[in-house]
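Here the complex is missing a single protein chain, while all its other protein chains stay put.
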Amino acid sequence: MREPEVVIAGCGVISAVGCGVEPLRAALQNNASGLRAAEKFSAPRFQSNIAGAAPRNPDIDDPAWFLAAEALRQARAAAGQILAAVPAGKTGLVLSTTKANIEALERIAAGRPCSESARRHLRADLLAADLAADHGARGPVQTVSVACVSGLVAISQAARLIRRGAAEAVLVIGVDCLSDFVVSGFTALKALDPQGCRPFDRDRCGLSPGEAGAAVVLVRADRMPQSAVTVRAFGGSNDANHLTGPSRDGSGLALAIRAALTAAKISPSEIDYIHAHGTGTGYNDAMESLALKTIFGEACLPVSGAKGMLGHTLGAAGVVETIACVLAMENNFLPGTPRLSLAAEGTPPGLVREPRTVARLKNVLKLNTGFGGMNGALILSHV
Amino acid sequence: MQISTHELKSKIIESLKLQDITPEQIDDDAPLFGTGLGLDSIDALELVVLLEKEYGIVIKDIEEGRPAFRSVRTLADFIAAKRPQ
Partner (left out) sequence: MSEISIIAASTVTAADLPLARLGQRFGRLDQQSQLALLAVASLNVNFDELAGDRIGICLAASAGSLSTDVNFWNGRDRVGGPSPTLFAYTLPSAAVGEVAIHFRLTGPNLCFVGDDQVILPEAADLLRRGGAEACVCIFCEVVTPECGRVISAPPVAAAHALFLKNRGEGIRTLREFDRDMKALCALIFQTKSAG
């Protein structure tokens, strides 16, 4: 039996460039950056105070819930009647997060007030269960946490649930919050760029943390009357090399890209655009460039990355960056690479600095890699 | 003031949670990273923490500490030279 196609019926996002898909589209088309200096991450405790902070509701002490629920509300509204027509029992939910509502741990440790909901959402699986209960998803619920590849794995898992008939629609939510916890950790790893991240730049020296809630509604293609972006295939791999550093030669990421191309039954020459992981750390960007060279040779394929705009949003990254790809495909443009001034030696020859319009993007490759050596490659198609 | 390499080795073993190895088994001049003890980049950052905690030496840039991290002896010399009196 042939498995059904899976399409994206709606998107929602709240990030450093604002609340809503429209502000994200505008930022992508204008190469804007949402990275700003944040008072609370000042020296000497933190290595850098540059971060991608999203709008927050000061009355809610449960930021993971706030960002996730807001993104989900938008995505459900965008999917409208198409989603509403799917029975609740056939609507699933997949949450992608690395730290859920970790801020509650900071509150509890410091003896500050902490609501029951904030404490409960320290546990990612309970955050997923509460989101599902609140948003009418009575089908399968999963909580994916595969470091910075989580978002792509969550989208792939959601597509699997639909392809094998366990669900007809799945709400995918990626969320992670800016927290003392995460910024302290990256400070300990000396992984932050004091001037703010500069992906693929010659002078890059680290990442910038960010936060976002991002949601996509996936539905079985026959539920969607109009043409839409298809979640085509996913490939995953592990470097099996080092816990925090990527493999130096890019072989692990290349393996994931090859697996995705094989599953999609397309050749490298059919890819029209690559949205990179591009954290801005020396090792990541160099590794990614090598992996692309391994698969695509010297072909001048357009490549760009959004972390100079949004920061590294960890568990939300794969979802929000997939939304960036969907916006590019729907609006026929190539996003640029914000905060890039001088491209480093060895970066992909087709690196896109400034956004530009294109005729059509048929197949797009979205990449992410993460701690633990995980690599993920997602192919989106727009026919 | 010179510090004892034996004491430094004990601190390294404790800080990096090395198993099945005693200070006596670590050669003063053996490389700490790659071959030898086989430490990696996370261990290097943990050693930076050790230097601040135990000896009050703050290393801002990991590159600055790189030559000192060659062996136990180079690290002991570095601590002796940098340690606040």
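Just a few scattered comments:
Here the chain labels run A and B in written order, and each chain numbers its own residues starting at 1.
Assume a residue touches a chain if its C-beta (ideal position, glycine included) is under 8 Å from a C-beta of that chain, and two chains touch if they have at least 3 such contacts.
Treat the numbers as computed from the prediction; the structure is a model and nothing was measured.
Per the touch definition above, the residue from A:Ser15, A:Thr143 or A:Asn368 contacting the chain not shown is A:Thr143. Although one chain is not drawn, the whole complex shows that of A:Ile14, A:Leu105, A:Ala344 or A:Leu380 it is A:Leu105 that touches it. Touching residues on chain B toward the chain that is not drawn are 16-21, 38, 42-43, 45-46, 48-53. Mapped onto chain A, the interface with the missing chain covers residues 98-100, 102, 105-106, 108-109, 119, 122-125, 128, 142-147, 153, 157, 160, 164, 180-181, 184-190, 235-244, 252, 255-256, 259, 263, 370-374.
Here is the rule we use: only the chains that are shown with their structure count from here on.
Chain geometry summary: the mean Cα position of chain A and that of chain B are 38 Å apart. Per the touch definition, chain A reaches chain B in the complex via residues 188-190, 242-245. The touching residues of chain B, counted against chain A in their complex, run 40-42, 45, 48-49, 62.
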